[in-house]
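Presenting chain A:
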Amino acid sequence: MRKWSVIGVVYVVALILLWVYTGRVGMENRGFVFAGYGLTWGALLWYAFRLESRERTTARAVESFEVAGAGD
Partner candidate 1 sequence: MSLLYRAWAIVWKDLLIEARTKQSFNAMVFFAALVLFIFSFALGPDTELLQQVAGGLLWVGIAFTGLLSLSRTYQNEETSGGLEGLRAYPGDPRAIYLGKLLGNIVLLLLVEAVLIPAAGILFQANLWPHALGLAAVSVLGTIGFSLVGTFYSALTVNLRAREVMLPLLLFPALVPVLLGAVNATTLILEGDLMGEAVVWLRVLGAFDIIFFVICIWIFPIALEE
Partner candidate 2 sequence: MGPISAVEKFLGILALLSMLVGSYVGLVVVPADAAQGNVQRLMYVHVPAAWLAFLAFFVVFVMSVLYLIQRDERWDRVAASSAEIGVVFTVVTLLLGMMWGKPTWGVFWTWDPRLTTTAILLAIYVGYGALRSFAEDGEKRARWSAIVGVIGFANVPIVYMSVTWWRTLHQPPSSPRSVAPDILWTLMLNLAAFTIVYIYLMVRRIRFARLEGELEKRMAYNA
């Protein structure tokens, strides 16, 4: 879980850097470019995070059945 906290922080830092960068180079429509790239990364990272959470939860559930149902 700590891994995802780190990733989250890195993501936010990267967003800030991107925003600063687009401002520095005077990028026109920087809001849209920023939003576009930010959304893409955000969506993919969020999905990967959710996938891992679901995996963990289900793996635990499977194990609990293994213990309970043994010897049937």
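The definition used in the following text is that a contact is a pair of C-beta atoms (placed from the backbone, for glycine too) under 8 Å apart; a residue touches a chain by one contact, two chains touch by 3 or more; residues count from 1.
If you want to know what made the cut, all candidates are chains of the complex that A comes from, given by their letters.
On a predicted model such as this, the values are computed, not experimentally measured, just so you know.
By the touch criterion defined above, chain A in this complex contacts candidate 2 out of 1 or 2. Residues 18, 21-22, 27-30, 32-33, 35-37, 39-41, 43-44, 47-48, 51-52, 54-55, 58-59, 61-62, 65-66, 68-69, 72 of chain A are the ones touching candidate 2 in the complex.
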